[in-house]
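Next up is a structure, given as structure tokens.
Missing here: one protein chain of the complex. Every other protein chain is in place.
First chain written, first letter: the chains are A and B, and each begins at residue 1.
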Amino acid sequence: MKLSGTFTTQASPAQLARLSTEPRQLEQVTSLRDVAVDAHGHIRAIFTAATPLGAIPLTTTIATDRADESSSRVLVRGTRGQHRVDVTLEISYQPTATATQVSWHADVRLGGTGASVAQRVAHDIARNAIDGVLQQAAGQHLTLT
Amino acid sequence: MTMQDTATSTWTGKTVPRKEDDRLLKAQGEFGDDTPIAHLGHVVFVRSPYAHARILDIDVSAAESLPGYLGCLLPDEVDVLTDGFMELQPAPADAEVDKCLAAGGKVRFVGEPVVAVAGTSRQAARDVAATVVVDYEPLPHVVDARRAVEPEAPQVHDEIGSNVAWDGVYDWGDIDAALKSADHVIEVDELHFHRFSSTPLECSVVTVSYDAGIDTFNLIGGCAMPQITTLMMAAAMRHPAEKIRIVSKDFGGSFGVKIGMYVPATAVALLSRKLGRPMRWTETRTEHHWMGGHGNERWFHNVKMAVTSEGRVLGLSYDALDDVGAYTRYEPLGAVIWTQVANACYQLQHLKVHYRSIYTNKGPVHPNRGYSRLQHMWLVERMMDIAAHRLGFDPVQFRLQNYVQPEQYPYETVNGCVYDSGNLPLSLEKALDLIEYDDARRLQRESAGTGKRIGIGIGSTLDSGTNNFGQARLINQFLPFSGNTEGGLVRMGVDGSVYTVTGGVAFGQGHETTVAQVVADMLGLTPDEIITHRGSDSALSAQTGFSGSYASQFAVTGIGAILNATRKLVREIQLVAASILGATPEEIVLEGGHALVLGDPERALPFAAVAGIVHFSPADLPAEVADEVGLVGRAVYRAPFEIPDLERKRGNLTLTYASQIHACVLEIDEETGEVKILRYGMVDDCGTPINPMIIQGQVHGATVHGISAALFEHFAYDDDGQLLAANFYDYHAATALDLPSLRYDSVVSPSPFTPIGAKGMGEGGGAPLHAIAAAIQDAVGGDGGVVLESFNPPERILGLLNGGTESTVRVLR
Partner (left out) sequence: MTQPQDEMLPISVTVDGRLETGQVSSRTLLVHWLRDDLDKRGPKIGCDTGNCGACTIRWDGLLVKSCMVLAAQADDTRVETAASLAHDDGSLNDLQACFKEHHGLQCGYCTSGMLMTATDLLESGEEITEHSVRRGLKGNICRCTGYENIVRAVRAAAGHDVEKPHGAAEEVAS
């Protein structure tokens, strides 16, 4: 499943590029808790996705594959029970006169029960979840495009 | 026995309404999840969402604070408490370790159970399962058997050293010489038989109550093969088989696939013992599609068929890759089971097959209706059809000419199997009558240019029944199996009522009715007067090791056993009556609930009196009679088999060969690729019928499984190893609206080898898959592609209409 989104933020590209490796910044995101760094230097957190069936907290690993001031590539793996979500996230940062435009493209793969009936509702859930985390993490001065 | 052995043949062979029906129609049946059990805990498995991954950590700590949490079972505990399930394959693949939870620290298919959790209710157990976090490290996976045999492919079982579970060559006759000398040789690079399953409507349910006082596991739930299940569990749990009891009640379908029950049942048993209360696992539809057993998926490569200029097929050769999924379970028996029908319906003289069973990161295959034979017969039928089309023979005449002919029975196949009886030409003739063949050809001509194309197809198949388990030695010479038996028990209660039970565990085949019919005839009663045990119970001594309902055998083995058992009871009744009535046992006949002296009906003893004397007044009997009779007849039926010749891979592998010849007329919409079946005819020949209505019902059911498999059902996996049809939305089991009305006829060719001339039946041989593929080919015609897949959804039909398979199908001569 390929998803994408765009928003603008007051955060600078340099700040944005550090996002996925900064536990303290990620802690500010309401859908993330218990944020920590594991032995491999990856972020571990509980991410709670809001779904029509209720809140599902996924144990999540966030690995930054590559990050600079123009773009990042982040691998996210979430699992709970027999659900699994793997996301490869490409984020690019485009400075504008007053802010930064963030564009993201995600390749989302569902596994286990999530790949069965849940695939019918997963599109919107995943899109909102990714966009929500990125926007919140990027800071509070957000202007939706 | 012969029909003369029955007191009358009032009931046997007749369409009699089923004894099972009233309770089922009144919602008074008792299926797996219906049985009320006090203090019941519920089990839920947490399963792998990865096709292949290492298990790094399992965290169940969040469960402990949940209301209703009872406990869990982890792979580490299973490692200590059980040995790996027995494997059938020889070295090196016998190094496979298969346990009730993921073994060896990794998962090998999506849906593999990793943790079993228990709660006080279904809801509690599900909530608990949702809190379990398993940390996985994904590993490269392989979901295509063709790629799995490449040198660098990921290894499903590291300890084996390859993904090959079994590898062997069957070579009968001299196909190389035949291919060299034949007038025509057809060659096809690749054909594919897809994955599907009969997907019974009732998923598996296992309830286990561990009785600590007597250290015994009591299992309740539909179990198609009770003693093999017991043996597998007993060996794995290091627990005496006689301290495992399996009870089946009403049973919502197996069609073979529930033979894998021992795997989850072991986990449920361990949890019941660990937590000290009865436990039930009720499989969900998604779980069933993941692990409940798929039919064998098979690739056929380098297929070559030799044909004479007169249209006589000499033989064929091919290489098979059989995709068995992540665990062998009942496999690699499929590697030999297909050879029961090596010749299919034809007078082949030469056959060479290089067969390999291949592990992939997919759900395990289990025997599924038509197990392993339908794949081979589909290939042969497809090649017959391709040859006819390519060489310009009429497909009907071509088949008729090559069929085993009625006067050739008993017919010995290339590998020493003996086809017992049949009349294939008459069956085909009747099948063509059912679809009004000439009229269908007229319709076909008239459809030209209308945007609809009409095709006519034939599916010729055999339903081999009553296995010689000695064939297992052909895949592993050390397996201690041979022959076949079934058990049966008939007894007379204290008031003269008659009770019967067999080892066959019915899941819709009407065993209670057919057993009652034959026993009624032998005892001079009516079927209504015979009390038939529902399901089975391993504590009742009616089972043998091979007991169960699989491999189209009940009409031979189950009925054979109950006839033998009834004969013993008849003898005891005769002994008692003779001594009371002052006659010889041979003079006693049974009629209308009485034992009476032949030719002197005034001298009669009601069954109630016979029972009363034996049970309560044995002093009325001569000591030698009282010492002998207990009014229990327990017997086995033994199928007459010898161990096959392992060197030459020859021998008689099954006792009976029912045949199914199908013919269909279908219409293809050129724009959408949709297929509509216009007419469908089935002709069955399963020897002497016991209950024609039940036979017809089995034929209907097998037909629709095949039609649905050919057009709608596919257990496809994506590149990530996810099953794309893990529910009934994505796995479309045909509905009433998808189907035409079915036209049925029969031929009766009694088997010379069985107790009453009946043959096992019910699996059906997958004839619709063959007939539909042939009909699609017929509709597509010479300018389109060649049907090389058993599954033909609309997108594939559109591809066929556009051609494109020319390069892979060649007429060499």
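To be clear about the criterion, contacts are C-beta pairs under 8 Å (C-beta built on N, C-alpha and C of every residue); 3 or more make two chains touch, one makes a residue touch a chain.
Just so it is clear, the model here is predicted, and its values are computed rather than measured.
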Hidden partner chain, touching residue among B:422, B:503 or B:527: B:527
Cross-chain touch to the chain not pictured, restricted to B:694, B:747, B:767 or B:801, is B:694
Among B:18, B:294 or B:714, the residue in touch with the chain that has been omitted: B:18
From B:742, B:758, B:772 or B:800, the answer for touching the chain not displayed is B:742
The one residue from B:703, B:722, B:749 or B:790 touching the chain left out of view is B:703
Spell out the interface residues on chain B facing the chain that's missing from view. 10-11, 14-18, 20-22, 24-31, 33-34, 36, 65-67, 121-123, 127, 130-131, 198-203, 250-253, 255, 282, 284-286, 507-510, 526-528, 689, 691-697, 700-705, 727-729, 733, 735-739, 741-742, 744, 746
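Keep this in mind: only the chains that are shown with their structure count from here on.
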Residues of chain B that touch chain A when the two form their complex: 46-50, 59, 110-111, 129-136, 286, 720, 722-724, 726-727, 729-730
Using the touch rule from the top, collect the residues of chain A that touch chain B in their complex. 56, 59, 79-84, 109-117, 120
